Structures are given as C-alpha cells and as structure tokens.
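Note that one protein chain of the assembly has been removed; the remaining protein chains are unaltered in position.
Letters are used for the chains, namely A and B, taken in the order the chains are written, and counting of residues starts over at 1 for each.
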Amino acid sequence: MRVFVLQRVTAVALVVFLTLHMIVVHYPPGHLDFSRVMVRLANPVWKVIDILFLLSVLVHALAGAYAVLIDAERIMPYKRILAWGAIALGVVAFIYGTITIINFKVLV
Amino acid sequence: MYKTTGFISFVFRRVSGLALVIYLFMHMLVIGSVNGGPEAFNARMAMMQTPIFRFFEVALLAAVVYHAFDGIRLLIVHWFNVTQYRTSLFYAMFVMFVIVTLVGGVPIILFALEGH
Partner (left out) sequence: MSQAQNTGQVMKAVIRIQRFNPDVDRKPYLADYPLDITDDTTLLDALETIKNELDGSLTFRRSCRHAICGSCAMNINGKNTLVCNRRVKAFLDGKGRVTIRPLPYLPIIKDLVVDRSAFWEQYLRVKPWLIPPASYNENQAPNSEFRVMPEEVAALKNAETCIMCGACYSACSVVGMNKKYIGPHALLKSFLRVMDPRDSAPAERLENVGGDDGVFRCHTIFNCIDVCPKGLNPTQAIETLRKLAQKRRDFEAARVERQKTLEADHV
C-alpha cells in the first residue's frame, strides 16, 4: 500500500514537474550548454524546484521498477532485499543529483 | 493471452517505464559531468546533441508522454469509478499521446534536419 500511495502521489507531482522541465529546458529546441542552463539555475527557487523534481522522479522510478520486479512470482519472495536495495540506490542517486544541481553555479 | 486494450496499455506502460528508469540514471550521469566543471559539461552536452541523439530524444519524448497519459488514465479510473468507459478512455488517451508527441517531436526533428 505504501508503494502504491507513493507511486500515485509522485505521479501527480511528476505530471507538473515534467511538463515544466520539458518546456523550460528544451523549448525552443536549441543548443544546450552550461550558460543556457545557468540562466535558469542562477535562481535558487529553480534549484529547489529541481531538487523536488529529482526526489519525485527517483521515488517514482524506483517504486515502479520494484513493482515490475515483484510481479514475477519467483522474485516476490526477495521483495525485502529488493526494497532495501532500491532505497539505498535512491539515497545515493539523490545525493549525487543534489550535488549536481548545486554545482551549477556561476564561477567567479 | 489476452490482446485487449487493457493488456496492450499494460505492456506499453511497463516497457516505457523500464526504459525511462534506465534513461533517468544515464541522464543523471551525463548532467553530473558538471561536477567536473563547466567545460566538461559543455563537452559532454555537445556530444549528446548530434542529430542521431535528436531522434533518440523524440523516442524518449514518446515514452514519457505515453507513460504520463496512461498514468493519468489510471488515476481517472481510480478516482472516478468509470470502468465502464475503459475502452474509450484508452483511445482518448492514445490520441492525446499521439498529438502531444507530434507537437513536441516535430520541432525537434525539424531542428535536427536544419543541422545546427
């Protein structure tokens, strides 16, 4: 049940975040480089939004992969191990991603 | 084996979902190159923006949009007790998916063809 609720909550969040992400980052299509990203990420509000986005997308992705895996009868008995594995992977990826987002700063 | 719209949507949902999970981690690593400084980032980004990658981008967009509309359909079924409209809901969502993919994808293709 927890996985299900998390999945639905992050799903709704992602509809908003992802639409935003697609529009602000990729349209109009053009060459993407550091300076173009910086125009946006210079603003700390965008950094916060991106970190929240990162969090929901990780939860959604890992919960989804977990659900796909335990659909298989043979894998289901190992669901505890899988769940902890997913949480560990999620935490590592979240820290890495957050550092990445913070590292978008104008160098003086 | 049941080839109903429900089953087809389920298979597409799985496949697009798993593809997106793999993409997510690759994406994070690519963007993570900024940890090595702006130059490393710019070099990596230039690599990712050759025309070939533009076509992958359209496929990626299709997967995201499909997964999103399919998810919205499931949320509708969950909240509004509308199982009797299941087939029409699926087709409605599929049409939305095609429209949004085209609207989003055509500019990318055009941009790639212009060869910038």
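As a convention for this text, contacts are C-beta pairs under 8 Å (C-beta built on N, C-alpha and C of every residue); 3 or more make two chains touch, one makes a residue touch a chain.
It should be emphasised that the depicted structure is a prediction, and the values quoted were computed from it without experimental measurement.
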Residue among B:Phe10, B:Phe56 or B:Tyr91 touching the omitted chain: B:Phe10
Interface with the unshown chain - residue positions in chain B: 1-7, 9-10, 13, 74, 77-78, 81, 83, 86
Residue numbers in chain A that touch the chain omitted from display: 1, 3-5, 70-73, 76, 79
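Please note the rule applied: only the chains that are shown with their structure count from here on.
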Residue ranges of chain B touching chain A (in the complex, touch as defined): 14, 17-18, 20-21, 24-25, 28, 31-32, 34-35, 38, 41-42, 45-46, 49, 61, 64, 68, 71-72, 75, 78, 104, 107-108, 111, 116
Residue ranges of chain A touching chain B (in the complex, touch as defined): 8, 11-12, 14-15, 18, 22, 27-34, 57-58, 61-62, 64-65, 68, 93, 96-97, 99-100, 103-104, 107
